[in-house]
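Complex shown without one protein chain; remaining protein chains in place.
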Amino acid sequence: MSIYQVGLLVQVCINILLGMSVYVALSTRQLNLGAAGFMAVGAYTAAMASIAGIPISVSLLLGMLGAMVVGLLIGLPALRVSGIYLAMATFAFGLVMESVFLVLPFAGQARGLAGIPPIEPIVLFVWTAVVLSGVFLLTRTQFWFRVRSIHDDEFAASMTGLNVTTVKIAMFGLSGALAGLAGGMYAHWFVYVEPSAFSVEVSIFAALYVIFGGRQSFWGPVVGATILTLLPEFARGLDSWRPAFIGVALLVILILRPSGLIGRGTSLLTLLVRRVGRTS
Amino acid sequence: MTGREGLLQTRELSIQFGGIRAVDGIDFSVHAGEVVGLIGPNGAGKTTLLNLITGVYKPTSGAVFFDGTRIDGQAPHLIARSGIARTFQNIRLFQSLTVMEHAQLALGSASSHLKSAFQLKPVDYAGEATLMGTVEETLNRFGLWDQRTQVASGLSYGLQRRLEIVRALMLHPQLLLLDEPTAGMNEDEAVEVADLIRLLRNLGLGILLIEHNMPFVAHTCDRVVVINFGRHITTGLPEEVRRDPRVLEAYLGGDHDYS
Partner (left out) sequence: MLLQLIVNGLLLGGIYALVALAFSLNMGILGVLNLATPQIFLIGALVGLTLLNGHAPFVFVLLGSMAVGGVLSLILEMVGYRLVDKSDIVVTLLTTVAFGLVLENIVEQVWGSQAQFFPKSDLASKIDLGPVNVTAVQLLGIGLAIVLVAGLAATVNHTALGRSLRAVAQNRDAAAILGLRVRRAEVATFLIAGVLAGGAGLLLGLNYGVISLEFGITIGISGIAAMILGGVDNLWGAVLAGPFLGLATVLGTSYLGANYNNLLVFGLLAVVLVVRPQGLLGSARHTVNRRV
């Protein structure tokens, strides 16, 4: 595999994690439009740790933890608002983080941080696989029914004896952690971070991956991020029209199939099997 | 108000929203093994009262006691776990969850989130013990066993209403709050609900029933509490309350036929 293809796969992994970050929060009806902010926390934390000599995997873990803590901290006030106001608040949070890293003296400010030790692709892929497997297993537990019940009817869920507050905050923490890992991976792959890498666009696209791929299933963000990241590769001629293409594709999905490409009961395996079954 | 302390006891319970006293100094009780009907015109404060009892609202004054312990202002999920379960005026099921998943969610709600995060999915709950036998027996009795893998949104209205009650029962409640359980039902279905309520009462549950269906109330309730404008009007046996001029006055202009 060429270095270019590896790089593409790395980008897919990062984007899947970002999409997954939005997905877990969205599963409790909390739209997180500040994924880039959590990504920045993870990236800078991991970068500074590695530069200080800490082994890369530990740095990645620290990045995840840092972002998770921020997520938990944000999760508490987030309970006070819902819907579009929560989305705007997280959006504002993302903007705040970008500004924070522009002013923090030890984070390199506008110059950013360079000299981050590079990560082996295989390590990155293993991290991605392990963490995603963890999230996948989580969606297969009794706990995930609680998450879904909160999504379907928060009020009834609390009347059914579930501590909705704890679950919602926990999902925000998880959302932060996943975006934080994406950030850490970004930092060690591109070996350079600067605030402009964690812009509004990143947060918006993270949400796009989930909405496009499907927000009712673990595989939604996986498929969404993969397709939208690899799209330009298969549409070389459309290169200069890529944003418009994505925009139109998204519009089509929103109009025709608002729950996303992958519906609820369809597991990826079933989809594949059906596809294969149809062609043979 | 003196007398035998109830399983549920409210004392001078009041709540104010802005300038409006939605519930104003209400004292009443529900005892174990008793069915109490709560009636009053629309807007009288019945559902608000339910919300006060279940911890959705914190009273501005007064108190709620459950089994001797003061519970007003406690978090709703804790109140639910301590033995008070309810159904809703408008059906509030988890539309994407199946019948079985509703049952197991309610059954398992007492365990910690952390523990549930490590319990992988297919767990056989069919044999778990509930108030009315095993889960399978309970679902069968409600005609929901065959539909146990059907998601809530795919159920008929009648089955959805029943699932709401099943979910409430899976919480092992001592006190059951039913908010208009026969709304939208025909007479046969209502009779089934009446039988169920009588069964639960005989099992020792205390039941508070909000209803507009007066014959149903007369048929199932041991006592009836009437409220209007958030205030207690009268309490008594169904036949007494029916003839009470104050109650008739409260309903004047409404669409209830008291013949």
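Per-chain residue numbering starts at 1, and chain names A and B are given in the order in which the chains are listed.
The rule is simple: contacts are C-beta pairs under 8 Å (C-beta built on N, C-alpha and C of every residue); 3 or more make two chains touch, one makes a residue touch a chain.
Since we're looking at a predicted model, the values are computed, not measured.
Looking at the complex as a whole, the chain kept out of the display touches A. Touch with the chain omitted from the figure is made, among A:Leu18, A:Val131 or A:Ala207, by A:Ala207.
When the whole complex is considered, the residue among A:Val6, A:Ile51, A:Met88 or A:Val191 that touches the unshown chain is A:Met88. When the full complex is taken into account, the listed residue touching the unshown chain is A:Ala78, out of A:Ala35, A:Met64, A:Ala78 or A:Ala156. Although one chain is not shown, part of chain A still touches it, namely residues 26, 31, 77-78, 80-85, 87-89, 92-93, 95-96, 99-100, 102-103, 109-110, 200, 204, 207-208, 211, 215, 240-244, 246-248, 250-251, 254-255, 258.
Everything that follows uses one rule, which is that only the chains that are shown with their structure count from here on.
On the chain A side of its complex with chain B, the touching residues are 137-138, 140-143, 145-146, 148-149, 151-153, 155-164, 166-167, 170, 216, 264.
Those residues of chain B whose C-beta lies close enough to touch chain A in the complex are 54, 56, 75-77, 80-81, 85-86, 88, 92-97, 101, 104-106, 108-110, 113, 116-121, 123, 167, 171.
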